[in-house]
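For this depiction, one protein chain was excluded, whereas all remaining protein chains were kept in their positions.
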Amino acid sequence: MFSADLLANAVVAGVLLGGFYAAVAIGLAIVFGQLDIVNIAHPAFVIVGAFTAYILNSRFGFDPVLVGLLAAPVFFIAGVLLYRIYFIAFERTGQESLSGLAFFFGVMFIIEVSLIMAYGVDYRLVQADYIGRVWSIGFVDFPLRMLVPFSVSALLTAGIYLYLSRTFLGSAIQAVAQDRLALQLMGADPVRIKQWAFGLGIATAAIAGSLLIIIGPVEPSVGRQYIGRAFAIVVLGGMGSIPGMFIAALILGIVESMVSTFAGPSWSPAVAFGVLALTLALRPAGLFGRT
Amino acid sequence: MKSTVFWGALATIFAAGLALTGVVQNEYYYNALYLILQGTLMAVAWNVLGGFTGYVNFGSAGFFALGAYTTVALNKALGLPLPLLILVAGVVGGLVGVGLGYLTLRLKGVYFAIATLAMSIVIETLVVNWSYVGGAKGSYMLTPDTHLWFDSYIQMLFVVMLLLTLAAVAISRMLNSSRLGRGLSAIRDDEVAAECAGVPTLRLKLVSTSVMGAMMGVAGAPFPYFVTFVDPLSAFNLFIAVNAIAMPMIGGTAHWIGPVIGALLLGTTQEIVKVTISSEMNVLIVGVMLVAFITLAPQGIVGLARKLRRGRPK
Amino acid sequence: MKFRILLAAVLTAFSFAVAAQQKPIKVGFSMALTGGLAAGGKGALIAMEIWRDDVNKRGGLLGRPVELVYYDDATQGANVPGIYAKLLDVDKVDLVVSGYGTNLIVPAMPIIMRKKLVFPALFGLAANEEFKYDRYFQIMPAGPDPKLDWSRGFFDLAMAQNPKPKAIAIVSADDEFALNAAAGARANAKKLGLNIVYDKTFPPATTDYSPIVRAIQATNPEIIYVACYPPNSVGIVKSASEIGLKAKLFGGGMVGLQFAAIQQNLGPLLNNIVNYDFWVPEPTLTFPGVNEFLAKYRVAAVGKGVDPYGHYLPPFAYAYLQVLGQSVEATKGLDHGKLAAHMQKATFDTVVGKVKFGKNGEWATTRTLQVQFRDVQKDNLEQFSGPGKRVVLYPKEWKSGNLVYPYKQ
Partner (left out) sequence: MSAELLRVTNVGKSFGGFVALDRVSLRVRAGERLGLIGPNGSGKTTLINCISGALYNDVGEIHFEGRDITRLPPYVRARAGIARSFQIPKPFRSLTVLENLQVPLEYAARGRAGARRATDEALEMLELVGLRERAHEDSAGLTQVDMRKLELARAMAAKPRLLISDEAMAGLSSTEVDEVLGILRRLNDAGITVVMIEHIMYAVMRFSERVICLDAGQIICEGTPESIVQDAGVQRAYLGA
């Protein structure tokens, strides 16, 4: 059952899927990769993004991606506030590692349960014209349901990459992680920079959430499925490297898609996380990390 | 706490548990107590690595499930009795714990935590694809007819769980307040400095991970008999992992009594909420309590009590 | 004081008031009100409350009012034994029924069996297979051999075609229900001598289904049998349409396609899919009382985050209590031995039609429907409230239309 057609489509499907994974992981690449904050609640914010898209889509017919963009500033503010709490409670007192982790664990549950209380556990979906359409080039298909998330995610990744490398604030964010001295020389307050960066990371969750619900139905606890994957991608990508993160996301997507197509879909999680475990064991700095 | 007092307290609790089975028939209480004890055992286990040694394990549910599935597999293959199943489950959990311990050679902090998460997912996928133990379909465990001199099987399971939990508490106390415990604390605080002070960090970490794994395996071993139907969803329940972290964090991770206090508090609250309000609240309570405690009392209840006793807020 | 006695004496004339004063009959159960199965569980609870109100309006059972005592099991089996222990030992309920779903029925079995209670159960697939408990009664009309009967209709339809299809693909999610359904389909396929060209499972938490659908397509099956839960069903149907899946018969055991919100979202993509169901608003299935029940349900369901029409589970949640209630009235008491004996032999008139249990507590004959989606319009919820969109093809006595074959998109 091996054929060029199948192979090509498996790779394309993997690339598209991986592109979407990148949207979920990019916020973590900033928050976890650059700031070393283990925001395990990030996927829960993605689900909030998905529900925002669902609500505005089902009530007013807004396009989910548009909702994602509109919601991003609100998420940004929420992220800033959350970071304030985190900073006051943990970073300032040097308790961030273990307690911080547990803190975000708790936040994740609070978000999840609040969503369940408000909307129940039913699966929610959105309507958009492009869902269900397909572009075909030769024998390779590009379902728009996957292509739109991929494209938005690629643009988002490119945007964040340019922002981090070309702007003053962006380089300040990178300096927070790598070079405190340079940060001081720039005259920037690390707490404000981190707060800004954390807000940025959470803002991407609004967009990732809108992409998630374009792809398939969402209920409040599906975010958990993405915790492992998102962290795996950030680690594989070399902690904080945005291009590395994107490539790692594509690799994970392609691996899952290939295993699904040629071996048996039930093995894809084990293979994906096997890749992660192996990388961690052999090259803890990730595939693209600084050694 | 003095040793004599400690052992006396353990013996008293165990005797009280036995006496309870003679007086109270009502099965509900044993069910509820069983779950609280299971939570306590898991919390104590998690704390051996997470609290004493400073390595966060997100994959507790994986170890718990290892124990549960050891029971399923061995019961099916050999029809072993419960005490033997518990023993083997402990060995299996301990061995996987040793494997986890070697991971600490290369992975610290968050990387380690993520690796445990990944490990749990890999184990789950293996179980899902292992049809002998029922795979994703799950597996039935018919309750055996014999239950020694107890009135019902659940009474016996409760006593078994009580015994296991008390044993775990004793081991945890031994690890905590000894030369070994100071070594583990040193590792938690600074691994390099610990090594340079002569602490064989790898060996101690292996002790820590294998004790944790064994305890969790033991905690999972009677579970199939308790629910009578195990599938990956129930055995790898995220809630198990969350409670195992939340209970010690709430109680206080530095001291052996911390996870016990946290587990009794949180576990009892959960059992009460389960039959009074809804279970959504149940999850919410864990979340809110966890966040509230670690932001307001990062050292947990034990730390809070200590601070109060010293009478000087810091 | 005198007045009150007088009043009471007057009121005894009215059975309704007697019911109100007498000690109620308590029916206890666990229900998935949170967690994975909550959407169904909440709908079932609404139906059960409607039954309670209906019964109490008519004067209760044996002249006593009926009270429901229930706890949320959070879709976690580990909670179930404790809940039933509490119901029986603390709340002292008179009767018990099961929660929703196999995983939540089975953990209750040991305690129920030990106390020898009658146990009407709600939607467990072959949950009594291991226990062989003679007081277990399953309201889901899977049939006497649940795993095989589940997909029997699907295969009968396929084999009635000319030429007979030869190659079949079976794909299922990695969960208890789907694997059992797939195992039944596999057995049926083997019995019929079909060539199984694809037989794999996938993780329930799959994001993109196109690699799976494509791998299936690559094996060129004529029939595709799918067993899975709602999110998987949505993903597979969407991927199948995007890829242009070619098969003669497609569907089978997809949970989720019975729910209005998902039907609305998938719309025309559903057309010509053949899938199982238990009750649809077709003229052949308008049993006495079902429309009245659904009307009440529809009102009660507003704003509760449950299926607005409630065709799939709620009528059966109502019916399993009907069975219990009718048995209590017939045996004039709460003796579980007598209740069980009655349930084993009687035929019950319920909102889901006549119910007769077989030896193992399953329906004596299967009524697992195979329905085909027809003329489904885009983005229209209302269309699913009435007949014509889900045509019953099987079993023959309930048939309301003919199969469109082969499957076209």
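We call the chains A, B and C, going by the order they appear; numbering starts again at 1 in every chain.
Simple rule for what comes next: a contact is a pair of C-beta atoms (placed from the backbone, for glycine too) under 8 Å apart; a residue touches a chain by one contact, two chains touch by 3 or more.
What you see is a predicted model, and the numbers here were worked out from it, not measured in a lab.
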So one chain is hidden, and I want to know which residue out of B:127, B:154 or B:186 touches that hidden chain in the complete assembly. B:186
Among B:201, B:234, B:270 or B:295, single out the residue that touches the unshown chain. B:201
So that we can see where the missing chain sits, which residues of subunit B does it touch? 179, 182-183, 185-186, 188-190, 192-202, 254, 314
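To be clear about the criterion, only the chains that are shown with their structure count from here on.
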Whole-Å separation of chain centres (CA-atom averages), subunit A against subunit B: 32
Which integer distance in Å separates the CA centroid of subunit A from that of subunit C? 37
Residue ranges of subunit A touching at least 2 other chains are 116, 266, 269
Hey, what residues on subunit C touch two or more of the other chains? 34-36, 174, 201, 203
In the complex formed with subunit A, which residues of subunit B make contact? 50, 54, 56, 103, 106-107, 109-111, 113-115, 117-119, 121-122, 124-126, 128-129, 238, 242, 245-246, 249, 253, 280-281, 283-284, 286-291, 294-296, 298
In their complex, what parts of subunit C are in touch with subunit A? 34-36, 38-39, 42, 174, 200-203, 205-208, 210-212, 214-215, 218-219, 230-231, 234-235, 238-239, 241-244, 256, 261-262, 265, 269, 304-306, 379
What part of subunit C is in contact with subunit B in the complex they form? 33-36, 71-74, 76-83, 85-86, 88-90, 103, 106-107, 109-111, 114, 130-131, 173-176, 178-180, 183, 201, 203
